[in-house]
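Once you've had a glance at the structure underneath, I'll fire off some questions.
Heads up, one of the protein chains got dropped from this complex, but the rest are sitting where they should.
Chain lettering (A and B) follows the sequence in which the chains are written, and residue indices restart at 1 in each chain.
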Amino acid sequence: MTTPAFDLTAALSTLRARNPLVHNITNYVVMNTTANALLAVGASPAMVHAGEEVADFAPIAAALVVNIGTLSAPWVSAMIAAANAANNAGVPWILDPVAAGATPFRRETSRRLVALKPAVIRGNASEIIAVAGDSSGGKGVDSTASSESAADTARRLARDTGAVVAVTGKVDYVTDGQRTAAIANGDVMLTRVTGTGCTATAIIGAYLGAGFAPFDAAVAGLATIGVAAEIAVKEARGPGSFQVALIDALYRLDDAALAAGARVS
Amino acid sequence: MTTPAFDLTAALSTLRARNPLVHNITNYVVMNTTANALLAVGASPAMVHAGEEVADFAPIAAALVVNIGTLSAPWVSAMIAAANAANNAGVPWILDPVAAGATPFRRETSRRLVALKPAVIRGNASEIIAVAGDSSGGKGVDSTASSESAADTARRLARDTGAVVAVTGKVDYVTDGQRTAAIANGDVMLTRVTGTGCTATAIIGAYLGAGFAPFDAAVAGLATIGVAAEIAVKEARGPGSFQVALIDALYRLDDAALAAGARVS
Partner (left out) sequence: MTTPAFDLTAALSTLRARNPLVHNITNYVVMNTTANALLAVGASPAMVHAGEEVADFAPIAAALVVNIGTLSAPWVSAMIAAANAANNAGVPWILDPVAAGATPFRRETSRRLVALKPAVIRGNASEIIAVAGDSSGGKGVDSTASSESAADTARRLARDTGAVVAVTGKVDYVTDGQRTAAIANGDVMLTRVTGTGCTATAIIGAYLGAGFAPFDAAVAGLATIGVAAEIAVKEARGPGSFQVALIDALYRLDDAALAAGARVS
């Protein structure tokens, strides 16, 4: 549990200079907001999920985001095909196991995807606990456990799978099983807007696509959305305007504001 | 056509205290805005539509929302499986027969779903007329009839099916076949934003999930979105900002503002 050496100073400008093509297989609820968040941080998003084309597309992308928010059998097959194609091409990918503990279908799908070696797994506490095989107690897509209570489980999951694991909540934790970073940014308003966790996952995917190591990508991604959320909440009159202001804040955020605002330890 | 006894005084605070998990099988167009509206009124939304999991998920939810806006054969099967699972578990559900009269596929799907005994059916005038088996004359998803002209049809549909029927329009009508309430809230701007009817349906679903009786849930839900729309339109410069302001207004609305603004008779 040492402090990470990762320096955020040039993270966002590096991401924007590289403008990575990010392949998303994500849920219907967040496709628009996730694509706009990726554009705002300087990535080039593409939503591609057909079994007929995912294996052609993943290798030309710089990173792949797999999010199980709205599942169906053809999409699960496409997720697996895309993950395999990404692995074969050396393209890093991130898994968002939305509501992993809610149904047997989600538990099984999460298990199959984790076995395909994502570079990063990001979820709320209930989701990470479910993916680790423990009883989750989640409430649909919402967590009923604190991120702090899941930090030990996250470390074990990281060691077992080789993935960097990010648990988001009041404080976010990123761990590779050895090191753990805590990111104390964000705002409770993030829990009042659908898909902000999915957006965090996508932004981590953008950093992966820009060449950051998985641990650094997760820290940078969570700091980026967290600092942006703190700016956005000041411009918002509720969750509707917060969702809009969050995209604006991500777009306007620069290296200096990110480094000044990030509370990473 | 007696005046309903339902008292809105503590409706929203009760809904928020209970924070019901609402299972939605709804259309692609509105998933994001519907989820955000449910969060804004204090519910916990989940969008789950796979045949592999709907029957596992519906029983753990507090209410189920079925909306046929963007149909396909696998989704129809999932809607039926979810409705059956909800019924078996005593979970109330609401049907939104979007564009019910537009195609034979929609008429047939609506007929099959109505036969599964939703607690509430909400639609515009053309949709309610189509569900009742009369010629509808709708224009795609838009109504070509007034809600007033459909009030008698709604009462008959309620008596025939046992559902509470809500017809929305300039004035909204809620009926169980005996009692009828009229809600004279809202704004014409609601017709300039896609999916506001779907959002009304989802909010009624949230009240159902919080334990309100179907008639009361429908009255409370329509008053809630109607009063919020009146607040939102004052903050909007057009339908784009109105859609955002509506979520903000739903979030900020409280018992006092709802009771003061509601025009229920």
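Here is the rule we use: a residue touches a chain if its C-beta (ideal position, glycine included) is under 8 Å from a C-beta of that chain, and two chains touch if they have at least 3 such contacts.
These numbers come from a predicted model, not from an experiment.
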Check: For the full complex, which residue in B:Pro97, B:Pro118 or B:Gly195 touches the chain that was left out?
Finding: B:Gly195
Checklist line | Listed residues B:Thr9, B:Thr103, B:Gln178 or B:Ser265, member touching the removed chain | finding: B:Thr103
Notebook entry, point to check: In the whole complex, what residues of chain B lie against the chain that is missing from view?
Noted result: 27-30, 32-33, 69-73, 99, 102-106, 139-142, 192-195, 236-241, 243-244
Item checked: Sites on chain A contacted by the missing partner chain, in the whole complex -> 21, 23, 28, 31-32, 35-36, 39-40, 44-53, 56-57, 60-61, 74, 235, 243-252
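Everything below uses one rule, namely that only the chains that are shown with their structure count from here on.
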Notebook entry, point to check: Could you state the distance in Å from the CA-based centre of chain A to that of chain B?
Noted result: 33
